[in-house]
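Of the protein chains in this complex, all but one are displayed in their positions.
Coming up: chain A.
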Amino acid sequence: MTDTILRMSGITKTFPGVKALQDVNLEVRRGEIHSICGENGAGKSTLMKVLSGVYPHGTYEGDIEFEGEPCKFSGIRDSEHRGIVIIHQELALASNLSIAENIFLGNEQATRGWIDWNKTNAAADELLHRVGLSESGVTPVIELGVGKQQLVEIAKALSKKVKLLILDEPTAALNDEDSAHLLRLLSGLRDEGITCVIISHKLNEVMAISDRVTILRDGRTIWTENTPDLTEEKIISGMVGRDMEHRYPEHTPTIGEEALRIVDWTVYSPTQPDRALVRKANLTLRRGEIVGLAGLMGAGRTELAMSVFGRSYGINISGQLFKDGKEIQARSVREAIDHGIAYATEDRKRYGLNLIEDIKRNVSAAALGKLAKAGWVDGNEEYRVANDFRGSMNIKAPSVEAVVGKLSGGNQQKVVLSKWILTDPDVLILDEPTRGIDVGAKYEIYTIINRLADEGKAVLVISSELPELLGICDRIYTLSAGRITGEVPRAEATQESLMTLMTKEVQEVAP
């Protein structure tokens, strides 16, 4: 049976400065579950946004053919009208409305303009039965966990007479039980003739459920294969298989004493208090050493870092921190900074910078106390310090009185780093330090990281880009589903070995 329901050919999508997709081809057969795999940033989500009309026809090159007819979607409503429904990783339910209201949002069951509630709730109950959710349609969505909300999303898709269901990382936020239920449901839908495209990082799930797998890498299609012909190893090598270039400065570390030890660190989600995001993680950072933390999206990297940094994320945090061998308490960001810990966020615009202020005031923001006497800031000293950073970090701006919001990503990142270096930390946690930065600036950031290590600071780099971790780190931890699954010295690490550890399921201890 080779009835092709969807054919995307020659898709190229360009953002300013970046080719996100380059001549991508995808062919999905009717009634199959088709997985798309690739590293973060490989272009999976972009491809799905092209397909669903989030990026309308005309903003990309190439052709889409659905059920044999060419498609020129100008928005998400067009694609839904044809039976293509996408369920995003961040669920899009109105949490104060009932399940039934959510299912029929924008598609209200009305007679002559008035909503027929009996019809709405009855139809909702029937759909909920199909997805195996035993809740009533009148239950407010806010009372449901993420797993059940996902099922509501699928019920909503079914109400739109879906033919092709796209799920972006459907199980990333789910616990094992909910994941298993969801996967069973998808198999059931396949038997009813609904085609599914799944974007997933969880290779065991990909192997278990999908009929075929397509690999994307750096915005290109690498191959499409039947699942029975595949192994997890083959998928991994497809996902990472690019050459390492000389994009990283040479660096010989001088590794000293232990600076920070994290022991049995456990963090629970603030929105789902029963879900552990980090489970009994143990890490050791030493002076002069650059340590990497690798993990796929949802593995708990940022959650681990932020919870260590003054408990700025998560609840019911347990575990111990040892700084220079002595146990410390860091219950607030201020305490963490005072203990010599710094954390540069992965989202500098939202969490790292005051975009409407100038470079000077951003640089001084975390260390105002150092520039002040008796509560009064020495403005001239502040200027001098900021100007020194402008020189040493090579921040390209006319003066330190330039507004940070107008700088390029690379220069903004240098401002963030300056801000933390000014606090004179012993331990620097850098979360995605080169995200959204062009190649030249990346090299500069790597040089700065090396310099910090040479000054005797312990550096922890969190990154989604394995080549980057392999290029700059002396030692790499892997994190999978909140657990440390491996600790690999640089000499022994390869992208394949890391990816295997990052996708490893840990089953010894039940959650």
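Assume contacts are C-beta pairs under 8 Å (C-beta built on N, C-alpha and C of every residue); 3 or more make two chains touch, one makes a residue touch a chain; residues count from 1.
Just so it is clear, contacts and distances are computed from a predicted model.
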Between "NADH dehydrogenase subunit H", "Xylose transport system permease protein XylH", "Heme exporter protein B" or "FIST-like protein", choose the name on the UniProt record of the chain that's been left out.
"Xylose transport system permease protein XylH"
Which one, A:202, A:419, A:457 or A:483, makes contact with the chain that was left out?
A:419
Which of these, A:27, A:65, A:258 or A:401, touches the one chain of the complex that we don't see?
A:401
If I consider the whole complex, including the chain that's not displayed, which of A:224, A:237 or A:387 touches that chain?
A:387
Could you please point out the chain A residues that touch the chain left off the display?
309-310, 312, 332-334, 336-337, 343, 345, 349-357, 361, 364-366, 368-369, 372, 375-377, 379-380, 383-384, 387, 390-391, 398-399, 401, 403, 405-406, 419
